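Here we show just some of the chains, and they stay where they sit in the whole.
Just so it is clear, A, B, C and D label the chains in written order, and each chain counts residues from 1 on its own.
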Amino acid sequence: MSDFTHWNEEGRPKMVDISQKDISKRVATAQSTISMSKELYDAIQNGLIKKGDPLNVAQIAGIMGAKKTSDIIPMCHPISIQGTDFTFEYEETTSGYDLIIRATVTCSGKTGVEMEALTAVSIAGLTFYDMCKAVDKRMVIKDTFLVQKTGGKSGDFFHK
Amino acid sequence: MSDFTHWNEEGRPKMVDISQKDISKRVATAQSTISMSKELYDAIQNGLIKKGDPLNVAQIAGIMGAKKTSDIIPMCHPISIQGTDFTFEYEETTSGYDLIIRATVTCSGKTGVEMEALTAVSIAGLTFYDMCKAVDKRMVIKDTFLVQKTGGKSGDFFHK
Amino acid sequence: MSDFTHWNEEGRPKMVDISQKDISKRVATAQSTISMSKELYDAIQNGLIKKGDPLNVAQIAGIMGAKKTSDIIPMCHPISIQGTDFTFEYEETTSGYDLIIRATVTCSGKTGVEMEALTAVSIAGLTFYDMCKAVDKRMVIKDTFLVQKTGGKSGDFFHK
Amino acid sequence: MSDFTHWNEEGRPKMVDISQKDISKRVATAQSTISMSKELYDAIQNGLIKKGDPLNVAQIAGIMGAKKTSDIIPMCHPISIQGTDFTFEYEETTSGYDLIIRATVTCSGKTGVEMEALTAVSIAGLTFYDMCKAVDKRMVIKDTFLVQKTGGKSGDFFHK
């Protein structure tokens, strides 16, 4: 089992020293899902919004949020992200609709971008909630997780 | 049905004008759950960490994150938060353990603190993931939602 | 003539004390204009962008930028902005097109929101430039100024 | 014609992936001009300010602003700026004075610093306005543009 790498000998959290690690290209993809009522889905689809689009604001917030990761997550190293993109997909469910949000973050650096991808989808989800909460406060942000990562010494990872 | 309040007449998002709203005491509680392996739970409990505590870092990150809400969520108004607290609770599941995170945020202002509470639990969850991901990358952040809110013209809200 | 209010007795800048000022509703509108080639204007209009819209990103950046004013402008007081909205208008010129950007910011507080409105249109303009610079680097951001302000002891102001 | 590089296939904005681009030394210079009354110019020159100097505050704000570019402009990549400097020059006009602000930003990285230089002069200009607005609210920030850039695959650029 890997050991915990964020605590120092006195048991307090530290920012792990990565200066000896190699630079390599790293890519991570994370996913989050928002479950909403049919009423909200219809409102979005049926022109209650003219040129606007909640996904647009969510995507921009998610991209900007990925850049703030090391400012938000205490032990994250500052990383110069080199690319961020999103996909959004609606799926009908028994009780309404699910919006599936995926973000992929790229960098070439000494540490991975898993937290950047997870932060990106989380902030996109929170922004979607904020944009639509006047219509439906009962939305639930479900199953936020790391889909895959490549690059780095610890090897590639794929969620099941 | 309430209408969408974040878009202007040209269909682009705006920050809604709240200057005519009354100041009232507002409280919101949000919840998030992290599902983890028994291996990770045991590692946390069985002294692999001396004085340290992932919940401690998560709580501090969540409190600091609540203060950043209007910087992260594009259409949120800047709010002077007046109190933030957390509870954490572990529950055994069939496949491991769930950590249930709840945050309550208080302010007296012209708009509610739902987004602040949701942001607080989301950032606490992301931080917990970051602190423990060396042991278990398969953690899933499940069911993040608004539990309740009180205060403000739109009335009180309770999930379910 | 009004005197300079940002320097202290030793000649160094200070943040002026506004604690004795009254709270009143304050509104400010600022304007900026971007001059672009016909080629760029046509590219925007003729579907080189599907659902996307440079004005959308500019508007969101401008709204978020207004909230950052006191973080960017050294002597600005932190203000709880209560509303921000934009209008965008294209006008044909002899050499191409002008995009006229206007932002209106509202608050009820002890000091005005002129700088917030000017910062909002400036950041919206910079963002428009960034979104379109691959097509036309020769864009010029022209004539950024305060259109009007109302509220506060110094009285209302109208440009020209 | 170059195509738009900030939108993804679904028409929503993305942060372009630059991980394949080469690292090279990049320099960009931007310019902005503030048009002011003779009354304000005289006040600045004739010792209404002792040791203080609006250009000093404007320059510091501009340098700090250049560092915030990727936080302010949604699709800008985070860049480790390696140098920033300013020049300021007053010119008499028929109606008063013009202050010409130029900022040069340097980095060695995978993407250019045009936006950093434009942001630097814009924030310096806004700060100058803020420092002097008690004397003259009618100042206009005129003609903000990219003067030149060198370095990078797309080649050097000179305005006019």
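The working rule: a contact is a pair of C-beta atoms (placed from the backbone, for glycine too) under 8 Å apart; a residue touches a chain by one contact, two chains touch by 3 or more.
As the structure is a computational prediction, the values presented were derived from the model and not from experiment.
Q: Because only 4 copies sit in place here, please give the count for the whole complex.
A: 6
Following the convention adopted for this analysis, only the chains that are shown with their structure count from here on.
Q: State, to the nearest whole Å, the distance from the C-alpha centre of chain B to the C-alpha centre of chain C.
A: For chain B versus chain C, the centre distance works out to 32 Å.
Q: Taking each chain's centre as its mean C-alpha position, how far apart are chain A and chain B in Å?
A: 15
Q: Chain A: which residues touch two or more other chains?
A: Chain A, residues with two or more chain partners: 51-53, 56-57, 60-61, 64, 68.
Q: Applying the document's contact rule, which stretches of chain D touch chain C when the two form their complex?
A: Listed in rising order, the residues of chain D that touch chain C are 1-7, 10-13, 39, 43, 48-52, 57, 60-61, 64-65, 68, 71-76, 114-115, 118-119, 122-123, 125-127, 129-135, 137-146, 157, 159-160.
Q: Which bits of chain C are touching chain A when the two form their complex?
A: For chain C paired with chain A, touching residues are 51-53, 56-57, 60-61, 64.
Q: Under the stated contact criterion, what part of chain A meets chain D in this complex?
A: 25, 53, 55-56, 59-60, 63-64, 66-68, 79-88, 106-108
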